[in-house]
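These notes are about the structure you will find just below.
With one protein chain removed, the remaining protein chains of the complex are shown where they sit.
Right after this comes chain A.
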Amino acid sequence: MAAQQDNGLTVQPARTAAQPGAATPGWPTSADQRIWTALGAVFIYLRSMAVFLVIWHLGSRWVGNAILLPSPIDSAEALVELFADGEIFDNVTASLSRLGVSFGLAIVLGVSLGFAMGMNRTIYAMVDPMVELLRPISGIAWIPLGMFILGVGEALPTAIMFYGAFFPIVINTVVGVQAVNPGLVQAARVLGVSQRAIVRHVIWPAALPNILVGARLGAGAGWMAMVAAELIGAPSGLGFAIEWYRELLMTPKVLAFVFIIGLLGYLLDRLLRGLQRRLTPWAQAGGGLT
């Protein structure tokens, strides 16, 4: 594939079309090429999905027990049914509203604490050991204790999801605040700007890319903690529904809910990624510190 140029150098033909997602921005791709790249990506996606579905189907035939492993067709039917009778929407709403509350709280408290720790050494020295101690403990570990204290209801899953989302947000905020280029703070100081304006207009935007990374990680962790918390600690929600249908031995519905959890988690991450691109265009463009 190597082409010989008249200067004697050997060059590889550009192969951007073969790597979707890795297409360099600003690289001279024509509209045609872009469409082919997109189509190629869709094709690869469909192909791997098809392979996965075929293996699943063969596996379920081999197991031969619809309770242990239902076929993809049964599962799809169950999914359609859940949409048709509207059952899915109640559970999705319950779970998403818990996520909204816990994630919102985690953002507000996590970012505040992260700023305090990032900007004040004393606070950092005081709080950091506690954060480091609690952080490695999975939120799930707190569920039994949480059931004693909070009982089964809204509070328990919300608290567990908050716990999962909180630490990634705190830690990434601290990193973001501490990593602010001191040159930029100096540049603001020599313009005669107040400390408040520096926090608002220099430290905040400089830390924002890291904060958003923390938010994405936090949302993911909260979403994962949700299922576990709802399995035992809630009267509604996606995790609750999984446990409900497991007890009824209706495995296709269980799988349908698992699929919904995955899909929503994915969409949530896409949403936050879009927000990241929207809020911090300079960081996406690889613009360094200047």
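As a convention for this text, a residue touches a chain if its C-beta (ideal position, glycine included) is under 8 Å from a C-beta of that chain, and two chains touch if they have at least 3 such contacts; residues count from 1.
The rule is short, and it goes like this: contacts and distances are computed from a predicted model.
When the unshown chain is looked up in UniProt, the name that turns up among "Nitroreductase", "NitT/TauT family transport system ATP-binding protein", "Phenylacetate-CoA oxygenase subunit PaaC" or "Indolepyruvate oxidoreductase subunit IorA" is "NitT/TauT family transport system ATP-binding protein".
Of the options A:68, A:84 or A:190, the residue whose C-beta touches the omitted chain is A:190. The residue from A:89, A:266 or A:282 that touches the chain not shown here is A:282. Looking at chain A, the residues touching the absent chain are 181, 183-184, 186-194, 197, 201-202, 205-206, 208, 280-283, 285-290.
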